[in-house]
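In this view, the complex is presented without one of its protein chains, the others remaining in place.
Showing chain A:
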Amino acid sequence: MEDIFSASRDGNLRFVKTWLENTSNDLNQGDDHGFTPLLWSSREGQTAVFDLLLSRGARITALNDGGDNGLHLAASKGNKEIIQRLLKNKCPVNGINNHGNTPLHYACFWNSEECAEELVKRGALVSQCNKFGETPLDKCKPYLAEILRDLAAQLGQDLKRIPYKDHHSKLGRKDDLRDIKSRLSWIQPHEIELTNKIGKTVTGEVWKGKWNDLNIIGKKLAIKIVNKRISRDFSEEYSKLRIFSHPNVLPVLGAVNDSNHLIVLSQYLPFGSLYNVLHEGTGIIVDHEQGMKFALDIARGMEYLHSLDQLIPRLYLKSTHIMIDDDLTARVSMADYRFSFMNLNKIESPNWMAPEVLQKSPEEVDQRSADMWSYAMILWELVTREVPFGHLSPMEVGMQVATEGLRPSVPPGVSSQMAKLVSICWNNDPTKRPRFDQILPILGKMAQ
């Protein structure tokens, strides 16, 4: 049977396209040897599939079980076009696999002159030793070694041998979610271990813990009795939160649904939320570039969610609901969804909510426009590094935003482009706010 891995290997573009339509498919999953679809397409030189996967957010830094990144694989097969694409998207040119080899080792060994030159031009080190003390040049035919040595010297490389260091790089290696993905059935409470409580809101308690050796966050919903109706609604709504198909969306992995508990599980990410990163000093430096990357990530995630056939309601966008992955990718957390049967009377952080959400019932509100308002608040937060209305209590914020047109003020230091973007995104008239697909190109330009 055709699967995504063989389809990527064989260049079956139609299959890959169809497969990506399914939101519960994770395009960054690896096969038995850790080859992701992107790695397969790199190895086999399937440029069309490669481009499609990349445009859907495949991780460029993915590694297989042997520690190979896309460049290792493409170089060993002499796929120059793929190498250029990978380099353009910042795949590490001197990545070291489990044998200590860099991509250049392979290009040299397989005598692929074009690829080797391309790699050297982009900074591949000709004197990097592998585990066995061999440099790429040692692997070359003599004539190619000469060409490369000259090229490297011209580019100012130090030709002294660089000894192999065991730096088992973990970058790019992800927790394997394969087993979990197939788990649609309910998790039994005894399978998970919740160790410490890290937060509490009106909607429930947030716990850190473990499930099958995977670090997870478990959200215990604040609900007194789980009756049959609630259990059914939970099950129905939960299934829509398993979105594995976009890199800027953090899916719900599984859930407990028994007569005593409703617990929603998602992956634990050590950096926490965007709110933690921006306001609670987790040691990550968010410079302009990183800030714009977060902004783009979130906009991409939202654009994707807004493109789904069935829009997911009550997914209130705010910085506490954006999780930061270990490679500093921002992801919209599906676990922070508010279930329909939960108390909707108490809103603890109206700070990110559009005036119409605070005033009108959900049926009367256009959610996409309301999300855009919330996004404007996050943009403001990213450029000012402040909590919107941080000095006011929820009741004050809610009343003033809803009835008095309160808006945070944009400080003078902010670029005029950004100030303008923010002001159109939080337009008082919801119908005048842009859509995410409209602002993505603008953000892309601003990020350059």
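Heads up, the rule we're going with is that contacts are C-beta pairs under 8 Å (C-beta built on N, C-alpha and C of every residue); 3 or more make two chains touch, one makes a residue touch a chain; residues count from 1.
Just so we're on the same page, contacts and distances are computed from a predicted model.
**Student:** Assign the chain not included in the display its UniProt protein name, restricting the answer to "Parkin coregulated gene-like protein", "Phosphatidylinositol glycan anchor biosynthesis, class U", "Proteasome subunit beta" or "Calponin-homology (CH) domain-containing protein".
**Tutor:** Cross-referencing UniProt, the chain left out corresponds to "Calponin-homology (CH) domain-containing protein".
**Student:** Would you indicate which residue among A:45, A:204, A:218 or A:398 is in contact with the undisplayed chain?
**Tutor:** The single option touching the absent chain is A:398.
**Student:** Check each of A:202, A:308 or A:447 against the chain that is not shown and name the one that touches it.
**Tutor:** In the full complex, the listed residue that touches the missing chain is A:202.
**Student:** Using the touch definition up top, pick the residue from A:57, A:350 or A:430 that touches the left-out chain.
**Tutor:** Here the residue in touch with the unshown chain is A:350.
**Student:** From the list A:360, A:385 or A:432, which touches the chain that is not on show?
**Tutor:** Counting the whole complex, the residue in contact with the absent chain is A:360.
**Student:** Which chain A residues would touch the chain omitted from the figure, given the whole complex?
**Tutor:** Output for chain A: 202, 227-228, 231, 258-259, 343-348, 350, 357-361, 364, 393-399, 402-403.
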